[in-house]
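Part of the complex only, each chain left as placed.
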């Protein structure tokens, strides 16, 4: 029942821009294939073509020996090809059950069979380990839960070929583990799986073979057992990527406390959180999804209601009622949701980049030239890969959007910068760039707070890591306590 | 993009139940406002609370209410229709002209047959106008606001031209036959109220219990997602306008026997009333979600305000519109928690 | 003779009365142009005051009119724009609603709004033998409506036993009149007569009375002599036994008078008031024009 797929010289152009330059390779049935490539390499585009969401500009798609042209995703689904999108593809106003069956509603006569849909939805939610009422509106879910709904939606389609485009980018370790168990079951049932991720350890552990794309071209394929993480990274980037993390610089004891927070409470999320961070220090925040890390900082920055006993910036007590107060005090918070909160997808890159500093740079009219110059500089400095600097942010690949968002927030020249999941969905090369940037920011004397679900990242970067669980600070771990085991133990309350 | 909710209960066991309760109370804003208004009305004037007055109010709500039910679909799908008032007027005009013409022929059909033909004609025109709107919006890719602003002028101009600027009046004999459609009661309840109830129930079922209704909501919520789910977006949008066109026709079919005439002022500002009913009822103009029952309550609420103002003389007549404005804003304020 | 370009600026046809205005204006244009090759009549309809001001401007700037017949949407608002064209040598005849500065017009032709309000009051007072309850449906908030209602009230005041129960706006509109009348009927158990202040509104009121099967009402008095209302008077309707003339035909008269005078180079009398007359069964046939839309 598995599907065999062959890409024959697939070309894809968006207007004048060619993003796939004739891709040739085959997917053998019944295997788990990891698809690797830098941000913007064309992985998502190729898979959208396979699943019928995009039409190729040239080349053929051969499935089980027959050439196919899909008019829509429905045609691909009829053959059992199902794609879990990298971007959420859910109607926010509808419930989970409605989303899962959107376009495939079960009916009894003319009317919807809501009971059956609810029941089946519950079953699929259970399979992906999401314990939420299927009648919940998707708008009321958090990012990770939406991701699980996306997976449940794919399960409801009875896939023979399942494509997962970075499904774990926003999942915590526990949920990720459940997902891999699910993948193993599907594989045992004979489902072919294409798995896209920038988490190379997952690639190593859960794929049978890897295929590497670079700049819209097929580079190589290899059995997973024959390549290690290092080799995968090098194949993707096309050059040697080693030493992801630089050595940590010492924070001198007399360094000023840049931010001190005491008794921060965000109703419903966080209780009595205390922490401080010094100039030049990198402070990590660890915790499971739902631990309240994001909410803590959204509260701190005036993005949701909060109380705090005391907030000090550089020793001075301050009040923060709105994000602008925070900005004026030299604080910056880069959200984990870069599409919904980080970037104006329909505005140009230069507009996005300069959005927070317009007032500072205006004299009194906008500095349009300066904005363009700043964009050129940011493109070079942050290694943003793009084809047309006049395009809107939507046209950038995910990793490049992240770099642009970082550049945007850094233009405010913050004293304390909070990065929420800064490397989510970012390729290894870019990850390394971002890590180097974080080091540089600290070296410049800024305080950096990194919220991350990737423990390796926290261990490699941070001087100290705060662990949150259920909205409370569970531990503050110093340099000598930073191991994956301790972090997990504190995050899951199995530390005794 | 929907903003993430600001608060959320932490206990996993409790929250679905609470959430469901909230979903149900959320829609109560207009209902509470309506109840308050009715209590106030009954206190101010005992005649307000009589069955006859209630039926009068419901009967006159029927036109706008039926149109508003159709409008709910269009708005939920992310569209809008400004032309409904002139569309109703033009359909009324066409109906009257056609029926009169049929009645004057040498071997004219029976009055009943003519009325039935007239009704069929009205439905056909409503459907055709709806399809035209849908076509311009989907294939022409023109904003619905502009399309229907344009047809608003066109429909009314054609009616004015048909009627030479005066009134088109239904033949007296036909009026006699047709009149009961508006004036008759069944089980004590006037026919327009029955029809209104029927349309409302049908609308609610279609919106919430059929795949089409789901698709309408999905398109309004996120058109891209709907496209990805292989929903025939253009077809569904077209159908929402068609549905609205038919609702306008049904409203007109009830309207014509009331006064038996159409003039260039027929239906003026009905679009604003219908849209206001929809929005007061809790449907967002941004699309994505809506409640037919909210719309029905909204339409009744707006009628009741007018009725109360007529039944009392506390306020200067000049200020009637101000009272309506204040009530509309207040009701919207009461239910603003949602969004 | 000199070439005459006559501009006619009137309101858009939005209800029966203005519909009649447009029809009669076009009627005059047809007849006059057929009779006089050297005459051109340009009819413009406007829905709002600024639009009418624009039209007056355009008629002069572009169509080069040398005579204007205008039924202003608003007296006060159009005084300035009309004065402007008069100053440029256009002969101006104002119809129905006099300008606030009579210097802005050469001639004035009008119906009698005072009589429009006074005659029904006199008639109803007599019909009710000076005792009874009245309800009033007003038009739209405007100067004309105020004039008529004030005249009506002034006359009714002379009859202390006649009570005006309430006066609400029916907006010269059948639908609104229907609703307001329905609610009057709910509210007042004894109504002896209705002054609907316009024949369109009278229709709405009649339908509401018919629906409520009320028998206390003895007379529904409309106004302006619409053909269907005059027909009812002619036919001896139970509720509609009288009307007051205020025919849109005065636009026809004004256009004809102005055109003929200008063709001969003469001036019109400064004021021509076309009297409003009480229409009863006796004289109704003189006010019945079956071809007019009104």
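Order as written gives the chain letters A, B and C; numbering starts at 1 within each chain.
Methods note: contacts are C-beta pairs under 8 Å (C-beta built on N, C-alpha and C of every residue); 3 or more make two chains touch, one makes a residue touch a chain.
Remember, it's a predicted structure, so these values are computed and weren't measured experimentally.
Only one copy of each distinct protein chain is drawn here, although the full complex in this structure file has the stoichiometry A x1, B x2, C x1.
Definition applied: only the chains that are shown with their structure count from here on.
Taken as a contact graph, with one node per protein chain and an edge wherever two chains touch, the assembly forms an open path, each chain linked only to its neighbours along a line. Using CA-based centroids throughout, the chain positioned farthest away from chain C is A.
Our note on geometry: chain A versus chain C, Cα centroid distance of 72 Å, whole angstroms. With each centre defined as the average position of its C-alpha atoms, the distance from chain A to chain B rounds to 45 Å. Note: centroid distance chain B to chain C, computed from Cα atoms, is 34 Å.
Counting partner chains per residue, chain B has no residue touching two or more of them.
In chain A, there is no position where the chain touches two or more neighbouring chains simultaneously.
Chain B contributes residues 45, 47, 50, 52-53, 56, 60, 160, 163-167, 169, 183, 258-259, 261, 263-266, 268, 306-307, 310-311, 313, 317-318, 320 to its touches with chain C in the complex.
Residue ranges of chain A in contact with chain B, taken from their complex: 53, 72-74, 77, 85, 89-94, 98, 102-105, 107, 110-112, 114, 131-133, 135-136, 139-140, 142, 267-269, 304-305, 337, 339-340, 470-471.
The touching residues of chain C, counted against chain B in their complex, run 12-16, 18-20, 22-23, 138, 141, 166-169, 172-175, 178-180, 182-184, 186-187, 200, 203-204, 207, 211, 228, 292-294.
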